[in-house]
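Reviewing the structure listed below.
Left out: one protein chain. Kept in place: all the others.
Coming up: subunit A.
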Amino acid sequence: MIHSLFLINASGDIFLEKHWKSVVSRSVCDYFFEALERATEPENVPPVIPTPHHYLINVLRHRIYFVAVIQSEVPPLFVIEFLHRVVDTFQDYFGVCTEAAIKDNVVVVYELLEEMLDNGFPLATESNILKELIKPPTILRTVVNTITGSTNVGEQLPTGQLSVVPWRRTGVKYTNNEAYFDVVEEIDAIIDKSGSTITAEIQGVIDACVKLTGMPDLTLSFMNPRLLDDVSFHPCVRFKRWEAERILSFIPPDGNFRLLSYHVSSQNLVAIPVYVKHNISFREGSSQGRFELTLGPKQTMGKAVESVLVSSQLPRGVLNANLNPSQGTYTFDPVTKLLSWDVGKINPQKLPSLKGSMSLQTGASKPDENPTINIQFKIQQLAISGLKVNRLDMYGEKYKPFKGIKYMTKAGKFQVRT
């Protein structure tokens, strides 16, 4: 299936290659570079590029292109999903997935890639299994290894490979048994000029960090499971019990994992926690433009809106912006024309605003489009859909675990058209 993998950085250098079958010359990447040149933005490179003898399927993450070489028919999503899994694994192992991190850990990267694919077919992609095969590098282990000459390659076949719960390693032991769940919801919205909502959706995930001894069997129930319209599960969740009782019952993997992602049914009206007042205008004939932006909270159920970041791609004709923020800092990049304003926390008593003027190219006609405003924010301790976890129970083990649930709402793709 997957013949070879090339890793290409932002400046177009191939800095790692791995072949699972016969070696494919790296000149095959020339077709990729051609496509890269044609694309105006790095994101615009088509994910699938046909070449005379091969097909290149690429994903772009952390400014690195992961280019897989395929020789014959294969579902493209299969390859794309796998490449993303590779990136996730690297991130899991090295903390970050950057060119430097990959180059520093090239041996571990190679060992990982060797275990993840056999002859181009995925072999072990579960993080729990991989970590038993190849221990993640830590400073302590690196030091110990250099002194004792021991290795970070496991000697045993991971038990998970063979058991009925392949996602969990056996023999897990903790002195503090704890299980944390984060309910994170993201609001995707498009708000039109007049402030009315064109489309708004809530997507959520439950990320878990479970550190429990032995083989615990957990059940998680919700106060209002009917809110969840469409869900996808980690393989550990028993589908049938969800179908019958709307209860999540599972034997968790060890460590961090995403238990569930969900979509809140579209019948429910979505509360939009911030509003934007804006006045961005260009006058015909003058080389000046006005820029006024005010943010305010609404429907936040008394919670503070934090980490607010506003960004906007100004029209090409704008030369510079001379603005005055009432709080936070702003930057304007005259090359990319990207304006970003780091607002911080919104104080409902004193609404943050950004006002001032923009200078335009003299003689140029007024831009006929007003920029879109992208907003990011966070609200702690609130799930905007109203989803609530009812209880978490553990069976199968004797000890009392420490349990914790955290809620958070974030902006997803939150855009305001002006």
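As a convention for this text, a residue touches a chain if its C-beta (ideal position, glycine included) is under 8 Å from a C-beta of that chain, and two chains touch if they have at least 3 such contacts; residues count from 1.
To be clear about the criterion, contacts and distances are computed from a predicted model.
Among the names given as "Sec1 family domain-containing protein 1", "Cytochrome c oxidase subunit 3", "ER membrane protein complex subunit 1" or "AP-3 complex subunit beta-1-like", UniProt records the absent chain under the name "AP-3 complex subunit beta-1-like".
Looking at A:19, A:62, A:303 or A:355, the residue that reaches the missing chain in the full complex is A:19.
The missing chain, though absent from the display, is touched by one residue of A:217, A:292 or A:342; that residue is A:217.
Taking the complete complex into account, residues 1, 14-19, 21-23, 26, 40-41, 43-44, 46-48, 50, 55, 57-61, 70-78, 80-82, 84, 106-107, 109-111, 114, 118-119, 121-123, 125, 146, 149, 151-153, 155-157, 161-162, 164-166, 188, 190, 192, 198-199, 201, 203, 215, 217, 221, 223-224, 229-235, 238-241, 244-247, 249, 251, 258, 261, 263, 266, 313, 315-316, 365, 368-372, 374, 390, 395-396, 413, 415, 417 of subunit A touch the chain not shown.
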